[in-house]
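Handing you this structure, nothing more for now.
And now, subunit A:
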Amino acid sequence: MKINLKISMAVLILSLVLLQGCSSKDQVKTEASTQTQEDETNTITVVDCFDRKVEIPSPVERIACGYAYTGHVAAILGRGDDIVAVVDGLKRDKVLTQMYPHIKDLPVPFSTGTINIEELLACDPDVVFLKTDTALNKSVTEKLDSLHIPYVVIDYFTMEEQLETISIMGMVLGEGERAQKYIDYYNNVIDSTRKITSSIPEKERVSVYHSVNEAVRTDSEGSFQDDWIKVTGAINVSTSDELEISGDKTYATLEQIYLWDPDIIIANESGVPEYILSNDQWASLRAVKNRQVYQIPNGISRWGHPGSIETPLAILWTSNLLYPQHFGHIDMKKITQDYYQDFFNIELSSDEVTQILNGKDMRELRTN
Partner candidate 1 sequence: MDKCTVQVNNASFCYGSKKVFNNISFKIKKGEVFCVLGPNGCGKTTLLDCVLGILKLSEGNVLIGDTDLRDLRENKLAEKMAYVPQTHERSFPYKVKEIVLMGRAHKTSIFTSPSEEDKKIAMDALEKVGISELADVPYTQISGGQCQLVMIARALAQQPEIIVMDEPTSHLDFKNELVVLETVADLVKKHNISILMATHFPNHAYYFETNHVPTTLVLMNNGIFEETGRPYGVLNEQNILNTYNINSKVLNFRLDESTSIRQVVPISLIKEKNQGGRK
Partner candidate 2 sequence: MKKSKFTYILIFMSPFVLIFLTLFNGRYPIPLKDIPRILAYPFSRSTLINDTYSTIIWNIRMPRAMLSALAGASLAVSGAAFQGLFHNPLVNSGMLGVSSGSGFGAALAILLFARSSPFVYIFALIFGGIAVFLSYTIGRIYNTTPTIMLVLGGTVVSSIFSALISLVKYMADPLNELPAITFWLMGSFASANAQDILIGAPPMILGIAGLILMRWRINVLSMGDREAHTLGISSSLNKLAAIIFATLSTAGAVCVSGNIGWVGLIIPHVGRMIVGNDNNSLIPVSCALGASFLIIIDNISRTLTGGEIPIGILTSLVGGPFFIYLLKKTKGGSW
């Protein structure tokens, strides 16, 4: 009896693993067979975020996205259909998979810091976009080089660098115009917001605690979030204090948060505001007592998250939340709808926009 149970458990786990492997392999085959051989006569040369000069076939027709952000940018550049390999996280973005359902079935040759080269090779990508940690892994890059798979490192720590990544990807994918359109929009949001917030007097400034995923995970000084929150005119409380560093993430303690005692708490993870509002340990914070705990919208990504392309929206939403009197209650719903129309070419229904602005249920729980 017991033995049987154990065996069947083992079989179950094994078969799950095998099934997953099989299904992705099948996918590769069908993809490959429909693809016609391209004569690679033209190449272009781009400089990536590591200042490497990379030679890339032109036009690029098969894109491998080594982390979620590059998938989002590819979508903005109108090339979502050409994505042939993704990271797991991309499959769980509701908006993205709604736009490009084929992403749900794509192989996942990437895992943290490394690549399953054979699986990637089977996807036959023209170019691979990598994050810093993977690009620093010599054993990965050596294999990519020897197999002549061009890879472009895409990473950033500031908004300026983020803009640069869009420009680089625009060049790689031959979508310079679309990239520029986004960059202009982005710059425009920064400039117009800064114009208003820079004139807000110091004593009117609102202090903000920004929770990233986990309730106590927050922004360090010089982080990407520090950069965009500055534009909104907020005092980002955590950036002036020492934080615990765990990998590339930074954490505060509850006592620190009590010391900062911010006016407003914004959280980018669904459920965290409810947790903060209902938990005894947070109860004595001013923001909690005044019910000033908000959820940042969550569209294709969590707005303003370190890996989020929707930074302009995060800036608009946050500054409007903090200083409605200065921004004249801008219509976030309209802005959001236009944004998705202009850059992703999808028309969102009123319900869908509301869902994005509420930031709830935008990522699927993994069930397979």
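A word on the picks: all candidates are chains of the complex that A comes from, given by their letters.
Everything below uses one rule, namely that a residue touches a chain if its C-beta (ideal position, glycine included) is under 8 Å from a C-beta of that chain, and two chains touch if they have at least 3 such contacts; residues count from 1.
If you're wondering where the values come from, they're calculated on a predicted model, not measured in any experiment.
Colleague: For subunit A in this complex, which listed candidate touches it: 1 or 2?
Modeller: Touching partner of subunit A: 2.
Colleague: Across the complex, what residues on subunit A touch candidate 2?
Modeller: Result: residues 2, 6, 13, 17, 68, 87-89, 92, 111-112, 213-217, 241-246, 249-256, 258-259, 261, 269, 271, 275, 279-281, 283-285, 305, 307, 363, 365-366 of subunit A touch candidate 2.
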